[in-house]
Structures are given as C-alpha cells and as structure tokens.
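Selected chains only, in their assembly positions.
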Amino acid sequence: MAGEAAPMPAPISSSAIRMDADALNAFLTDAFPHAERGSRGYVVSAAPGHVQARMEPNDKALRPGGLISGPTQMGFVDMAAYALVLAHIGPVAMAVTSALNYQFLRPCRPGPITADATMLRLGKRLAVMDVRIWSDDPGKPVGQANVTYAIP
Amino acid sequence: MAGEAAPMPAPISSSAIRMDADALNAFLTDAFPHAERGSRGYVVSAAPGHVQARMEPNDKALRPGGLISGPTQMGFVDMAAYALVLAHIGPVAMAVTSALNYQFLRPCRPGPITADATMLRLGKRLAVMDVRIWSDDPGKPVGQANVTYAIP
C-alpha cells in the first residue's frame, strides 16, 4: 500500500448556496468599512460546503523574521469561515465566532496566501468548519484551523 | 458554481511508511496489554500520510442516551493518531500526545466506527494530524480532531 495517495474524507453535501463570491465580497466590504483589502482578503469562489479565499498581505502583516504574522493568518481564517457560513445562511451579519483553534504548521513566507474553508457540520445553532491556509502548495498547509460559528 | 462538489486539499506526500497495519496492531497489543480490543480499536490500513482504524465499541463505551461516549471517541482518535505517527517513524513507544482538540459534530450511535487520520505536518519534534471519526458516512463525521504528538 506504500506510495499510494492517502484518501480524503468525502466533502460535505449541502444544499445550494445563498451567496456567491461577488455577493460575499460586497457584504464584507460593507461590514468592515475600515479594513484594507490587504489586511482582510477576499472570496475567490463559493460552492456548497466550500469557500476559497485569497489575501495579498501588506507590510503591516509581517512579524520579526519577515514572516506573515499569526494574527494575520488567524484573521484570514476567521474571514474565510465567516464567508462560508454566510454563503449557506445568507447575509446574517450577526453570526459570530464562538471558537477558533489554530495550529501553525509551517513558516508563512511573504506573498499571496489562500484559504480553503470546508463545512464539517451546519446545524441550526452552530456551524463547524475546517480551514487550511497555504501559500504555494495546498498539500503543505502553513496552518489548519477548526472554527465554530454561532448562528443567531 | 452551485451544486459542484467542494474540492479537498491534496493529501500530504510523504516517504514510504515504516510499519504496516499488521506491525502496528502487533505493537499496540504489546503496548497496551490490559486493553480490550473493543475499548481501543485496530488499524485497518496504513499508507504514507494516512492511517485508517476501526473499532467495535462494547457496552462500557456507552453514555446516557445509548450513544458512544466522548472519552471512547477521544481514545480512538488518540490511538489512530499514535498509529499514524508510528507508521512514519517506526516503533518508538515514547512518542506522546502533546495536544488533542476534539470537536463533537453529530451524535455517535452504537455500532462500528472508523477513524481517518491524515498527516498535516511531520517535523523532527512534532507531528500534527487531522483525525475524523465517522459511523456510516465519511461525509458526515461524528467528530473531528487536531492532534499533536511530540517525537522523542
């Protein structure tokens, strides 16, 4: 069996989404009027069970050593999770993070980063998601998060 | 884009494994001489970056409501993660868990359960893994864990 690719769990099936990438980006721009795009990122695609987001971090996002800082990564994780929830429930601004557990896996070098957010369970009150951040290779993520949102 | 299956991050590529399922099960039986199989589970397959394990929980594993208890699930998660580390580094008994974060996603009904453990990063000192537990549908996991092992 050695050498064989590791099977991944099948994606969550889910009903059609209520907001696409454009609608999500318009919503986020309204919701965070003070945030620059380089400190927040934007949605690239939205599908049932999955949102992909991208960010081109600016200089404020760096920490000693020239790496992208932990808070920048966590903020991006939270944005991708928020977008994934909104894609499924519609523009409900008051969905709020109730837990965010982030594991830093590899140094996050400067340059564009991508977030893949997948839904693990969408319940009536809570949404639980897996979010992975990577820079050039999705198979070598710089960080992995489990994020829970409370739905009002 | 609605209706399209959510893409999953590619699996971690990794060198050939050092222990296969049989070797792992023999090791675990030696390491935990007091444990019954129904309270610990066994390895079904081992490949680079991935171990699958199974468990047929016994009556001691139930909690009020007739569901499989949280500690049973977490013990099974820990076993699958331990097996995944050993598969890659060989029979090093003193690898120890340094963190286990478990999200309970759905009720875990009595009956056999499966664990899919995938490697997120295997470093010299730390291994970080994603572990998902499911009963009949891998797309509807009963729980998801992030597990870190310290390598001696």
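We call the chains A and B, going by the order they appear; numbering starts again at 1 in every chain.
Here, a residue touches a chain if its C-beta (ideal position, glycine included) is under 8 Å from a C-beta of that chain, and two chains touch if they have at least 3 such contacts.
Only a predicted model underlies this, so the values are computations on that prediction, with no experimental measurement involved.
Undergrad: Assuming the complex is a homo-oligomer with 2 chains given explicitly, what is its full copy count?
TA: Whole-complex copy count for this file comes out at 4.
By definition in this document, only the chains that are shown with their structure count from here on.
Undergrad: Using the average of all C-alpha atoms in each chain as its centre, how far is it in Å between chain A and chain B?
TA: Averaging C-alpha atoms per chain gives centres 25 Å apart.
Undergrad: What residues of chain A sit close enough to touch chain B in their complex?
TA: 1-13, 16-17, 20, 45-50, 52, 101, 103, 105-106, 116, 118-121, 128, 130, 132, 134, 138-141, 144, 146, 148
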